[in-house]
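A protein chain is absent from this complex, but the other protein chains hold their places.
Note that the chains are named A, B and C in the order they appear, and that numbering of residues resets to 1 at the start of each chain.
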Amino acid sequence: MLKAAIVGATGVVGQQFIVALQNHPWFEIVGLAASERSAGKRYGNAIKDEKSGAMYWFCNEAPEPGVLEQEVLLGDTLDASKYDVIFSSLESDSSRQLDAKYAKTTPVVSTAAAFRYDDDVPIIIPGVNEEHLGLLEYQKKKRGWEGFISPQPNCTTTGMAITLKPIFDDYGIKTVIMTSMQAVSGAGRSPGVLALDITDNVIPYIPKEEEKVQIETKKILGKLNSNSIIPANFRVSCTCTRVNVREGHTETVFAETARKAEPEDIVKSMKKYSKKFASRGLPSAPKEMITISDDQFRPQPRLDRDNEGGMTTTVGRIRKDVAFENGIKYVLVSHNTKMGAAKGAVLTAEILAKSELL
Amino acid sequence: MLKAAIVGATGVVGQQFIVALQNHPWFEIVGLAASERSAGKRYGNAIKDEKSGAMYWFCNEAPEPGVLEQEVLLGDTLDASKYDVIFSSLESDSSRQLDAKYAKTTPVVSTAAAFRYDDDVPIIIPGVNEEHLGLLEYQKKKRGWEGFISPQPNCTTTGMAITLKPIFDDYGIKTVIMTSMQAVSGAGRSPGVLALDITDNVIPYIPKEEEKVQIETKKILGKLNSNSIIPANFRVSCTCTRVNVREGHTETVFAETARKAEPEDIVKSMKKYSKKFASRGLPSAPKEMITISDDQFRPQPRLDRDNEGGMTTTVGRIRKDVAFENGIKYVLVSHNTKMGAAKGAVLTAEILAKSELL
Amino acid sequence: MLKAAIVGATGVVGQQFIVALQNHPWFEIVGLAASERSAGKRYGNAIKDEKSGAMYWFCNEAPEPGVLEQEVLLGDTLDASKYDVIFSSLESDSSRQLDAKYAKTTPVVSTAAAFRYDDDVPIIIPGVNEEHLGLLEYQKKKRGWEGFISPQPNCTTTGMAITLKPIFDDYGIKTVIMTSMQAVSGAGRSPGVLALDITDNVIPYIPKEEEKVQIETKKILGKLNSNSIIPANFRVSCTCTRVNVREGHTETVFAETARKAEPEDIVKSMKKYSKKFASRGLPSAPKEMITISDDQFRPQPRLDRDNEGGMTTTVGRIRKDVAFENGIKYVLVSHNTKMGAAKGAVLTAEILAKSELL
Partner (left out) sequence: MLKAAIVGATGVVGQQFIVALQNHPWFEIVGLAASERSAGKRYGNAIKDEKSGAMYWFCNEAPEPGVLEQEVLLGDTLDASKYDVIFSSLESDSSRQLDAKYAKTTPVVSTAAAFRYDDDVPIIIPGVNEEHLGLLEYQKKKRGWEGFISPQPNCTTTGMAITLKPIFDDYGIKTVIMTSMQAVSGAGRSPGVLALDITDNVIPYIPKEEEKVQIETKKILGKLNSNSIIPANFRVSCTCTRVNVREGHTETVFAETARKAEPEDIVKSMKKYSKKFASRGLPSAPKEMITISDDQFRPQPRLDRDNEGGMTTTVGRIRKDVAFENGIKYVLVSHNTKMGAAKGAVLTAEILAKSELL
């Protein structure tokens, strides 16, 4: 069993890490770390609100009793060398400092954006761009680290990059236009999205989100060079909005392909691609990377976010897009706190382990 | 005062007609008509649920006591010649028959889709395409009617067509890609959208909606020929979704212009256009056709749908769209049951009256 | 295996019956019946909306392929004698006629209210009042039926009756005051509760609900006489409201006991009672009839409705009620479409089978 520590263990994503790891066949939760407010407490107390006694446990799956009893360590002083892998869900600012510190000795799989845009850092989505794993060796060498940082993409990027992958490979892509309708869990708990603001409403802006998705999508579908990744050569334009949905990001995608593709070609392309990844034997991998629905009223976040444990991206309404000579459009739902965050990071760790990078 | 009848008076849109007309300086509600279930009852009883006694009154504004006392007439046998104008919110099938019957003697302003796509029928948005009013004379002549049918656009078309108008006039348009997040009131009450289906959810499909918006937008911005309208020559592609919002459609628009336009050019263009219409002195007209917000987090349906009594389209996040060489993108909120339905139809009737077509 | 038919199979409760029965160790779904609109179609088509193609499947659990292929029979002409048990979710009016017809030959477990208040009809909640099963023999004899009708309680009664049971047995009850906050799924789909009406709202009235709960609670906790049930001798007063929750009824209960009981006595009483029932070996029975939460912020419908597959009633905030000399108050959450409807009816059928009444 590989020894894992979770940093930022009390937050929404940290809790998802716990759920994703607590019965994992390869990893064992050996350390839980958080900020000063929680350090020194047993985990079960750390997630309790002192004033009210309420337990802030976000996930549907309950934490194991053993986890509740673990003492929370201080993230700032964590001795990373004791672990085989660090799962980090720090805020970007802390990530810049702490994840880098941990990476001196230990591989870090992080959900933070801090390192995503560095030249020597790949953004891995297993099943999409494992060839980018090669960059991690260069990163270690260049930075003089024994570990490395492998950041997850933004949760809004994940589903789109996965669904674009087979289209890109088979027909090429010239333009992508996407509107997201994002779940409130994506904003976490502090401050999170208030019911006061989102009930009976849509919020049409999420700071920095659109830029992230635009850059990451092209990097993920890009080509590995000796010491960097050359972004894929297409245009991406997004409008990212928040809707009153608890979990599961919905995205409408309009894509111009380089070569003509009918909707049924895209369906075939996705189906063929979708099964390839399953054969790898990774414990958290979905049986199908993409689940295609025939029902025009699907995908819906409430009905489809939990397909395959939240690890598949569900696609529907694949049809011609008349905006372009060669256009295709569809709708996707991707689970933002499963495949789009902690559980996706665990899947990355699995491919790292399989590739002998842990 | 012009004598008005409301057909479909008990439905969501019919009720909005009542609110829009009940203190109107030019129109007087002289007839209320509905289906057999309601005919013969006083209006106050017709909108009561027999079993439970609940009053199904949808609007925030209360009906006048006088309205509650009017006897509901049977739409099928309504003598349209008694009225100067008929406001109709019939379903498309009934509209085909009944609106046509009424139009033999009387101008009909209808929210149904039934006649929108006929060659001799304009889709009027006051402030956007009044030059299309000319087609009504041809329609009367061709059909041998003394009245005519003037259908309102689909509620999802309205806000987009209004905001595209100044862009189209000043910079030309080549492509429009739009994703709508539509309010549940757009589906009315029977069956309407169940809380069971939309709570914690997005429904990514609204039957026929996308086709309507795509065709109507080009017709509205088209050119009047002698006996038809030549659609504007650009491409429109939409994905229409339903979100858990009571009222106010939110739309993300991505547009490729024919000539280069910076975001600030578009703002100027919209502002200039926006005030022109106000000078016409129509009672239901907004002071500004388009209200532009500087706050990146706006427009939001709950906060902006009621701007100017629900008659202005609120636009925000006007910015460059990197998907196109000359691209612009923005978000709009339009009140689907005010400007997008009954109150918008009353505005149309006002321009008809002003143009001496009533 | 006992042969079961489901009548009203296309509705919300009918679908829950399918889910509750489709992998059941004792029952086999041999017949699916519904109204004329659906009869003759394969089930998979019967639950599809013709116009839009949408599949109206309410449950989170998917229907088995075999079920989708079964032909829907016409409820009106169903030959009940072919089945060992009929699960019926007809509306009250149809239930009066059809359930009675079926019961001539076959035991009927029904979710309708139609027969609940007849003298010779018990309202069975397994684990609460199995001694009332004795009345079924009398019912058969009196009505000259080979089967009988065993109605489930109203979904709002179930959780309250279960939690009052140990209090009633151990301390006696003089008064119960209850306010319910009921889920929208309780209103089914036609017409159901519109998002338009319940978003950002509470509806403080549910027709007939309060009377049902008041009468049923006393009957369920009543004493079996030779040929009727003498209602328990206490007062019940309710206010039933609808809130914007998909599933799971929340109820605040204030009870005056006959004998003094501290909150910890009530906890003990509930715990002792709770486990007794589990030993019976019924496939759908929860391990604990009542699940007690220590967290003051629980029970919550979203977090607790699915405890033990929706079959346990979760109770929290057990504390002194100062309104009475001997007062106790608490909050409960009960799953209205699981224990409170179809799955609860299957549990009843299990106790019927165990008692050799099927």
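Side notes on the structure shown:
In the analysis below, a contact is a pair of C-beta atoms (placed from the backbone, for glycine too) under 8 Å apart; a residue touches a chain by one contact, two chains touch by 3 or more.
Treat the numbers as computed from the prediction; the structure is a model and nothing was measured.
Here one chain is not drawn; of C:V12, C:I47, C:C155 or C:M181, the residue touching it is C:M181. The chain not shown here is touched by just one of C:P107, C:P286 or C:G316, and that residue is C:G316. Residue-wise, the contact with the chain that is not shown comes from C:K329, picked out of C:R116, C:K165 or C:K329. Of the options A:S185, A:T314, A:S334 or A:T348, the residue whose C-beta touches the omitted chain is A:S185.
Where chain B meets the missing chain, the touching residues are 52-55, 199-200, 295-297.
In the full complex, chain C touches the omitted chain through residues 175-177, 179, 181, 199-205, 214, 235-237, 239, 241, 243-246, 250, 252, 254, 296-303, 316-317, 321-324, 327, 329, 331. Residues of chain A in touch with the missing chain: 51-52, 58, 184-185, 189-200, 205, 207, 244, 246.
The rule is short, and it goes like this: only the chains that are shown with their structure count from here on.
Distance between chain A and chain B, defined via averaged C-alpha coordinates, is recorded as 41 Å.
Residue numbers of chain A whose C-beta contacts span two or more other chains: 199-200, 296-297.
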